[in-house]
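All protein chains but one are shown in place.
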Amino acid sequence: MNFALENSFEIGNKITKSSIVIMPIGAVEAHGPHLPLCTDTILAERLACRLAEKVAGFVLPAISYGQVWSLRDFPGSISISNETLIRLLVEIGTSLYKQGFRIWAMVNGHLGNQIALKEAARILYDQFPDFKIFYFFYPGMNKVVNEIRETETIHSVYFHACEIETSIMLYLAEEYVDMSRAICDIPNIDEEADVSPTPWKTFTQTAVLGDATKATKEKGKIIVETALNKMAYMLRRAQNEAI
Amino acid sequence: MNFALENSFEIGNKITKSSIVIMPIGAVEAHGPHLPLCTDTILAERLACRLAEKVAGFVLPAISYGQVWSLRDFPGSISISNETLIRLLVEIGTSLYKQGFRIWAMVNGHLGNQIALKEAARILYDQFPDFKIFYFFYPGMNKVVNEIRETETIHSVYFHACEIETSIMLYLAEEYVDMSRAICDIPNIDEEADVSPTPWKTFTQTAVLGDATKATKEKGKIIVETALNKMAYMLRRAQNEAI
Amino acid sequence: MNFALENSFEIGNKITKSSIVIMPIGAVEAHGPHLPLCTDTILAERLACRLAEKVAGFVLPAISYGQVWSLRDFPGSISISNETLIRLLVEIGTSLYKQGFRIWAMVNGHLGNQIALKEAARILYDQFPDFKIFYFFYPGMNKVVNEIRETETIHSVYFHACEIETSIMLYLAEEYVDMSRAICDIPNIDEEADVSPTPWKTFTQTAVLGDATKATKEKGKIIVETALNKMAYMLRRAQNEAI
Amino acid sequence: MNFALENSFEIGNKITKSSIVIMPIGAVEAHGPHLPLCTDTILAERLACRLAEKVAGFVLPAISYGQVWSLRDFPGSISISNETLIRLLVEIGTSLYKQGFRIWAMVNGHLGNQIALKEAARILYDQFPDFKIFYFFYPGMNKVVNEIRETETIHSVYFHACEIETSIMLYLAEEYVDMSRAICDIPNIDEEADVSPTPWKTFTQTAVLGDATKATKEKGKIIVETALNKMAYMLRRAQNEAI
Amino acid sequence: MNFALENSFEIGNKITKSSIVIMPIGAVEAHGPHLPLCTDTILAERLACRLAEKVAGFVLPAISYGQVWSLRDFPGSISISNETLIRLLVEIGTSLYKQGFRIWAMVNGHLGNQIALKEAARILYDQFPDFKIFYFFYPGMNKVVNEIRETETIHSVYFHACEIETSIMLYLAEEYVDMSRAICDIPNIDEEADVSPTPWKTFTQTAVLGDATKATKEKGKIIVETALNKMAYMLRRAQNEAI
Partner (left out) sequence: MNFALENSFEIGNKITKSSIVIMPIGAVEAHGPHLPLCTDTILAERLACRLAEKVAGFVLPAISYGQVWSLRDFPGSISISNETLIRLLVEIGTSLYKQGFRIWAMVNGHLGNQIALKEAARILYDQFPDFKIFYFFYPGMNKVVNEIRETETIHSVYFHACEIETSIMLYLAEEYVDMSRAICDIPNIDEEADVSPTPWKTFTQTAVLGDATKATKEKGKIIVETALNKMAYMLRRAQNEAI
């Protein structure tokens, strides 16, 4: 399952056109006082492993660095550009294709990466039309989140180190969460943030967008299992089409 | 010590001009029947952790993908270009500098990355003259290797999945070595390989360049401890100059 | 108001730090049988003029070519890459800044351009922190659309040549709409379209995403006036901050 | 004739290998007190429309921004780089080719664009040898200009907002010319301007290179009709060869 | 005078703000049966040396490879792109500036390079406004050529391996001319060649554009001495301004 722990003598025979290869992508980014900088990478890795179990796929080593423009000024954040991330993904994807893979799932734990993932997938699609590529960011999440959240949503798209993300961490990686330090910090995000360059320091000092104290493992479970089922469903369908 | 497990509220105060930040860089690459594809990443990570202990430095998440031109045609290898690797490193380095770091050690486990690391370090040096950057690949190794090796060297620079690298793995990450599958395969590397593009499939079917069965933990220890002492010495010196 | 019709002898004195300059951006793209290929450009131009009236701003010549990846295979579509569009916008923005402008509103009529606009704005923000840039795509639209639409939404983000866009055209540029040819075509957009490269020909033959026959000028008015008010409000605020 | 006003359902059948598609390219650039900033775009658009009538071609939306290095420091000028303009043209050309066109005429109203147009045409020629591309800038003009001009030429290549260009505007777009403000300003252009980077502010404060008061509609007619005949002749020949 | 034959211990003191550094730029390109492939480089080198004598300047090693798009299909031609040539010149210019030079004359022997030289000079001008850069291609030539040529001109700009260029070679580098093989080949160059990509093989099989048999050393002398005087005049003026 762990691709990188395979050896060269055996891996060749294991890769077929219906093989699924899964790559976690995260970030090093401020996540408040109760979550580590690598929260998004941990989430992506755990999701990728769970997904790999479901679909008998390979898991690749994570890309641990992401596009962190909005929070790059916060202590601990490390940011790379969309352009570089796109190049990196296109080259990895090209290698995977040459190795025989025809189904590649990028499991993303950091919203800021999503643009680069989509662009890289399109570039590869144009080069290799028979290469099925997914860029997953908690598919199906929106609907269930609306049902389970106790606090109001602050923004139509952003969620960060809050009730939601902390819940997911509690379910997937409880050992990295320090709930004793979880805080509630409800920023006022001006609508301008969606239409003009707006570093998050403009509206938050904590990088927590909501009430992290309301996080529970149960909420995390609902979100994660929903996303896993969606991802597994689409991957299995791609697998059936590949055969 | 693990940078990515720190949180944003505390990391800011911990970063000073004499702080050392260490990043492991490896590859996904064929390493024969007895070593995993991610051998170089494992080595870089273990070395980085040992080095961090010695100098009280931070360890960053590894870059797990490297430039694998020579072995890209072997099963399991994934290769990115020098150009992309350079961009990635320059951007990460720029973030580290902005976060306050002035000493950055890249600990590299894969020879093929070395050109990109050197170029990235030079580009950053031109932008930030007070940013001390190291690109380590087992410094001091050559001398001790000549003393401990039982088999003749096959090439003046290359060593791969052989007595040497397998020994290092036995010392640093024994749990990933399957010595029962170690082989001896001594290729004849024409001198042309140094002056003309030469994929390694030209001279080896195994990607093992020598006699892996001669590997021992003791040999690995000598190489690793030598390299660690060299690296720690240079980092401490940089630290003293930074204060 | 029309920047390009000004002459060089007078324009210099008219540009101050509180001047607002507005640029429409559209596309050449399939829009079904009842709307022209340049629908998005027409919309952007009309919106820009209306906005300019409200805030006494200058209107720049439109960029008539956009990123049309999803519909590029349809007859009449012309597509440029995100990368080129970003470069173009960054260079135009740099010229505007050098000419003395400090507030620039890009009024976008084509969703596919939005990623490039955002990236260009961020690049310029990093170069010129005192340059306030907006990338508008019908701000405030989502809420009112939900109230006025008669037909169910087909996708959480996409709308195209449908009840909504046709209504906007009826309000802003009725002379270019041929309602006698308007059709209802409700595609089934698989959720995979959001997580895997999916040219729209996969799910539509018409490029109409819904029931264009339900379009009315009144619906268009509500959307347009809402967006105009939002944009004018933000621009005036920026203007006040600039003085 | 207006490509962008066509709709997707019909345009496909109208494009054949002998179809001609014409794109105007201009600039936003200082043109003295009597001509608007967008003079070059207006000229290109009017020329393109006249040409389209002659050869029954399609007219594309104009590119309104050009390479304005020499006059970029004048009030109102907006400049993009050759590199970006080349990329933009290559991508538009690629789309036109994929849409079925085999004859593309760029009608340029701004001399500063000519280098980019030529380079883009060559790049596309190398990719699509059967794609006939023209980059027109008043072909045949030199000869007739020498016959009709009343004032001496100031430079072997440059003409700008002067007797010549103002005459063309009077013929093609009289409504944008304010002859009451036309001036005569005869700069002394050192020969160094041809062999060393020389912004025009070095030798003119008005951006008028000659005596605009001598402009007449009749002179403009001769130049324009000559150029139109040349262009139409070459396009028809290309059309005959394409059939 | 020969910069590259200087040594590092002495050159530093010799470079002042009024020093002139001259670089010849040529090409490897078909020049008919009587002239060598490196004709343009020889011409540039000889001109540069003569110019250096006149103004007491340094001569740099030649760039022997140029942009040869038009003749790249002829035997022996080697072509590089404008883009690469621009980068090369910008980097060399940057080094020259850092070494202390403020006046740089590129002496070009190949018309196809002129666009790259101009662009590189502009890029450097924007970075180093006090760096005076010239891109010379036989300045003042047009006028005298019209007076001395015996054969009609074939094209308003192009001259190649003909009466003119062969004359220049006879004057500057007679030893490389084989007049016994000189030919007369007068092609018909369609006006389309100026407005559409047109490799020269379209209109010539010899790459000789005219009557090379009419070449004389005397004609070459007039052209060369005219150009030398023009160049020397401008360089001396720049030198006076630099002091």
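The chains carry the letters A, B, C, D and E, assigned in the order they are written, with residues numbered from 1 in each.
By our rule, a residue touches a chain if its C-beta (ideal position, glycine included) is under 8 Å from a C-beta of that chain, and two chains touch if they have at least 3 such contacts.
Fair warning: this is a prediction, and the values are worked out from it, not measured in the lab.
Participant: Which listed residue (E:S64, E:N142 or E:T198) would be found touching the missing chain in the intact complex?
Facilitator: E:S64
Participant: Check the options B:Y65, B:F134, B:Y171 or B:W200 and report the residue that touches the missing chain.
Facilitator: Looking across B:Y65, B:F134, B:Y171 or B:W200, the contact with the absent chain belongs to B:F134.
Participant: Can you say which of B:H155, B:R181, B:K201 or B:K230 touches the chain missing from this structure?
Facilitator: Once the missing chain is taken into account, the touching residue is B:K230.
Participant: If the missing chain were put back, which residues of chain E would it touch?
Facilitator: Output for chain E: 3-12, 15, 28, 30-38, 41, 60-65, 72, 74-81, 83-84, 87-88, 91-92, 95-96, 98-99, 176, 178, 181, 206-207.
Participant: Across the whole complex, list the residues on chain B that are touched by the chain not included here.
Facilitator: 69, 82-83, 115, 118-119, 121-122, 124-125, 132-137, 139-140, 142, 156, 191-192, 194-197, 230, 234
Criterion: only the chains that are shown with their structure count from here on.
Participant: So which one's got more C-beta contacts, D-E or C-D?
Facilitator: The greater number of contacts lies at C-D.
Participant: If I compare contact pairs by residue number, which of C-D, D-E or A-C overlaps with A-B on over half of them?
Facilitator: Residue-number overlap above half with A-B among C-D, D-E or A-C: C-D.
Participant: Measuring centre to centre with CA averages, how many angstrom lie between chain A and chain C?
Facilitator: About 30 Å separates the centre of chain A from that of chain C.
Participant: Touching at least two other chains at once: which residues of chain C meet that condition?
Facilitator: Chain C, residues with two or more chain partners: 83.
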